[in-house]
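A single protein chain has been omitted from the complex, and every remaining protein chain is retained in its original position.
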Amino acid sequence: MITKKRVAVVGAGMTKFMRRAQETGKELAYEAARMALDSCGLGIEDIECVTMGSAPDAFDGVHMKGEYLIDGAGAWRKPYMRNYVGGGTGVFAPIHGWQHIASGLFDTCLVVCEEKMSSCRPHPQAAFLTIFDNLTERPLGPNLVWIFALEMHRYMHVHKIPKEKIAVVSVKNKRNAMDHPCAQLAQKITVDDVLNSEILAWPVQRLDISPTSDGAAAIVLASEDVARKITDSPVWIDGVGWNLDTAYWTNRDLYYPQYVENAARMAYEMAGIKNPREEIDFAEPYDPFDYKELHHMEGLMLCKKGEAPNLAWEGVTQRDGKLPICPSGGLLGVGNPIAAAGLMKICELFWQLRREAGKRQVPGDPRTAVAQAWGDLMQVGTVVVMRA
Amino acid sequence: MGLTEKIRSPRDMIHVEGEIPVNYLYTAGVAGERFLREIKENAKILGTKCRRCNTVHVPPKIYCERCFERLDEWVELPSEGQVEAFTTCHFDPDGSRLAEPEILAAIRLRDADESIVHRIKEVHAEGVYIGMKVKAAFKEKKDRVGSVLDIDHFKLCAP
Amino acid sequence: MTIRVAVIGVGMTQLRSVTPDLSYKEIMFEAAVKAYNDAGVDPRKDVQSFVCSSEDFWEGTSIFDEYVPDQIGGSLKPVCTISGDGLYSLATAYMQISSGLVDVAAVEAHSKASEMVSIRNIMSLALDPIYVRPLTADPYFVAGLEMARYLHDSGNTREQCAKVVEKNRRNALRNPYAAYPSKTTAQEVSKSEVVCYPLGKMDISEPADGAAVVVLASEKSAKEFCGDPVWLVGLGWCSDTPCLEAREWGDAVYAKIAAEKAFKMAENARPKDVDLLEIDDSFSYKELQHLEAMGFCKKGEAGALTEKGGTAPDGEIPVNASGGSLGMGYTFEMAGLQRLCEMVLQLRGQAGEHQVKNVRTGLVQCWRGIPTASGAAMILASEGS
Partner (left out) sequence: MSVKIKEYAGTPLREEDLKQGKVLLVDYWPKANYIWSAGTAIGRYLAELKNGRIVGRQCNKCGRIVVPPRMFCESCFRPNDRWVILKDTGVINTFSLSHITADATRIKEPLIPAVIQIDGTTDAGILHLVGETDPEDVRFGMKVQALWKPPKERTGSITDIKYFRPIGR
């Protein structure tokens, strides 16, 4: 594989993540995009193209939401596209931005992700019904939580995982989020709190789940030459990968995310990573549910299949552990405005690798990190490897 | 091509009806809140002005889409302006014919650089032209709720 | 080093006003089989990336990208969706190849427009919820406003717009893919029921169902698979303001900028270098407006050019010889990819009865429809041109 150009992240920004924001989706997008530009001293005239990541229109309640968000995303009279891979969008958006620059067509790209889930009434859950197959599944009245409960249960069954070894992830991430100024659900809770929280769809309980949120995040990408002019400390996107499994999710064994492994292999190959467990210093896998962080650590080959719960239980994945996982606080703690939450993870890698994460800074000398998102019908994996 | 077996009888063609069953509550946003409140309370139309390119945005925004600068200069605009474009609609969104055709127009308020989209009433469709001077007809204060429909319509300026 | 990108295969289903016998998955499968056969590739082995095009509310399914991989051969492979016209997806696949990330990529777009029962209400959902939707107007008012201002500024007439419909509907008579061929006269169009004056019913292209798949490859792979590649030599896409309030109602700024970018990339080609255009005519006036915006004639000249037959298949600058959206049917996010498939057949000399003579360079363009001001333009060239 030949890749022509090295692409760097040079700026990042985000809004608070909130259950309900007064700002419109456009205004949220603006705030994040403006902050990303300010963070690297660029004006909108320095930006050659824009890519937008945003999950279902049924949340914001605007059809062709990408078009609606153009002005807030800084795309006025610019090349602009919206990419979309469900929950995986937030990490696919920077991959799409990478493609814009690595193709040689552009030198700078603004990547913006936005979600305003609170518009959907009475609860965003109502919109989730429409992600199921219109003919074979929707008539059964499924709730989104069902499919995760089914996947989580299968995962627990195959590896004989006790619930507390999963709950510990929620405890960790909500605590990590206490150091994140944008966090919606930063909390000090215990494993027992998780185990005693309301059962929604066993094995999924209230505190296993990330909240629904409003928010936006943005990053600025630049080609190598341009990046070096903008900043002394660019953070490089050295590997990108994405993968989509069959839509017939009931025909798969849900205990393992093969699609995440495929996406990770693509990204690692590009980044020249042969042994991810040794070469990756910390990771931001997608954690909309606590078990997903573990599932994804395995898919990312950061540990063996079934081993992640033990690592979490033993504290290896704490911010000061040997392999820090979700030092940001993740979706469980910071919040889950779908696409924006994925891009928040890229922002976190950027800040961490530049040693700018403040109280969240992982110790040591982190040089290489991976972020990952996931979505659709438990079906898509998107992976980005970044290096200082 | 492609499929090796296909439906051959219209009787076998099965259809299922459905919908996206959601409703929405949209916030007016930071700029929209102030804009609509001012219409509701004082029957005044506000815009925001970009200090860099001088564009006067109406409805106001907290940012200039051209410069991407943050906007904090609010200006009051006259409630009269001229027709930039207009059309006469004969149907509603369900596709049913309207009893009376409705005139929709893009109206550039004096001193503004953008054009509000609204209805024109109290004038015959044949009488509307690009450049025609119109002004906002506000609802009575007691009927105003903080919506663009607090401007009931635009009508011909008295000559 | 620049990696050149070629179209090595196209596949499209016949467009129809309804497709009650096939699911969207089945029409996508048919288009995919055709395209892979045309390109001589095995999607499971040779195609490394798949880019699909959809918007959730056109489908009635949220996160529609869930449902795309199986029927195009993309299961457990890199698949992504672009919420946009197929030409945007094509641009994405182009970037994936020219960056060196993949060698062969497939692009998919489709329409199941017939499944939308409340189509105008669905279109209304794209309007600004605070400032425009409360007016509860027929969303076609956006096109009515634009057409009125465009005719006012350009001096083109409703009758000249009607001529576009006459031409395209008749062109479609020679295109077996077309869903709406007819020997309509301009006079009939002018007299059709008014929807949003000056827009009449027959100025609006009728929706159609269909699917299209296109296979792209790097220069190296193109030579391996295909004897007759068509090169993608210029790309541009652009979005003007989404706010109706900020629109320049008479001008298609997005088309102008997109075309400028495409021409610049194609080694500063110019409109006179183009032999055939397949461009957006989802409304009659749009063909004229787009021709002028992209520099094929001066503002106000496209009407007269059309009237004297200049845009006919044997005219000086043939436009929509396929029948366009007016004659073939409007296929939403597939519209651009449909035009691209037509152009590839023309450049290969395989367009059959509606083949235009001596086509070596072509331009395809799309607009994302009401209420957007976004679109893309692409320049394609046959081998050796």
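Letters A, B and C mark the chains in the order given here, with residues in each chain numbered from 1 onward.
Following the convention adopted for this analysis, a contact is a pair of C-beta atoms (placed from the backbone, for glycine too) under 8 Å apart; a residue touches a chain by one contact, two chains touch by 3 or more.
All of these numbers come straight from a predicted model, not from anything done at the bench.
Note that the absent chain touches A, B, C when the full complex is taken as a whole. Of the listed positions A:77, A:153, A:175 or A:305, the one in contact with the omitted chain in the full complex is A:153. The residue from A:16, A:265, A:292 or A:345 that touches the chain not shown here is A:16. Residues of chain A that touch the chain left out of view are 12, 14-23, 28, 31-32, 35, 39, 61, 122-123, 125-126, 129, 133-137, 139-143, 145-146, 149-151, 153-154, 157, 181-182, 198-204, 214-215, 246, 248, 250-251, 253-254, 347, 351, 354, 356-358, 360. By the touch definition given at the top, chain C reaches the unshown chain through residues 19-26, 29, 36, 42-44, 57, 60, 69-71, 73, 75, 112, 114-118, 121-122, 124-125, 129-130, 133-134. Although one chain is hidden here, its contacts on chain B can still be listed: residues 2-7, 12-20, 22-28, 30, 32-33, 36-37, 93-94, 146-147.
Just so it is clear, only the chains that are shown with their structure count from here on.
Chain pairs B-C and A-B differ in how many C-beta pairs are in contact, and the one with more is B-C.
Look at where the CA atoms of chain A average out and do the same for chain B: the two points lie 36 Å apart. Each of the following residues of chain B touches two or more other chains: 18, 20, 24, 26, 28-29, 32, 65. Those residues of chain A in touch with two or more other chains are numbered 24, 58, 61, 71, 76, 127, 130, 134. Note for the complex: chain C touches chain A at residues 1-3, 55-57, 60-63, 65-70, 74-84, 88, 91-92, 94-96, 98-101, 122-123, 125-126, 128-130, 235-243, 246, 253-254, 257, 261, 265, 368, 371-372, 374. Taken together, the chain B residues at the contact with chain C in this complex read 1-3, 6-7, 10, 13, 15, 17-20, 24, 26, 28-29, 32, 36, 57-59, 65, 84-95, 101-102, 104-106, 114-119, 125, 130, 147-149. Interface residues of chain A facing chain B in the complex, by the touch rule stated above, are 20-24, 26-27, 30, 33-34, 37, 43-44, 58, 61, 71-72, 74, 76, 119-121, 126-127, 129-130, 134-135, 138.
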